[in-house]
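Take a look at the structure below.
Only a single protein chain was left out; the remaining protein chains are all shown in position.
Let's turn to chain A:
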Amino acid sequence: MSDDLRTYADRKVWVFLTDGRTLVGELTGFDQRTNLILTKAEERIYSATEPVKSVPIGVYIIKGDTIGIIGQIDEELESQVDHDNLMVDPIEPLVL
């Protein structure tokens, strides 16, 4: 079951949506359909010509069927990532 998400509860997660967008936030809620509630959420906008931009979006409720990947962010590794100099194309959307 999506009990699997329990280990991510209240942790900082990296979420990739099927439309190609990337969100980061705290996983405060979820259910068995992988509907999610993210708090302190921000959208991470990747670009090959500009550094990564983070746009705060507050609380986000995401419908399960638009979820692609949920990754647990390792805070230590995260602090080592140089987002100000990371220029990369966004990940292609998951066309369903």
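Heads up, the rule we're going with is that a contact is a pair of C-beta atoms (placed from the backbone, for glycine too) under 8 Å apart; a residue touches a chain by one contact, two chains touch by 3 or more; residues count from 1.
In this section, contacts and distances are computed from a predicted model.
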Discussion item. Just to verify: the chain that's not displayed, which of "Urease accessory", "LSM complex subunit LSm2", "Protein EFR3 homolog cmp44E" or "Replication factor C subunit 2" does UniProt list as its protein name?
Written reply: "LSM complex subunit LSm2"
Worksheet entry | Selected from A:D10, A:D31, A:E50 or A:D65 as touching the chain missing from the view | A:D65
Worksheet entry | Selected residue (touches chain absent from view) among A:D31, A:E50 or A:E78 | A:E78
Practice prompt. Just the residue numbers, please: which parts of chain A touch the chain that's not shown?
Written response: 1-5, 8, 14, 16, 18, 22, 34, 44, 46, 64-65, 67-74, 77-78, 80-81, 86, 88, 90-96
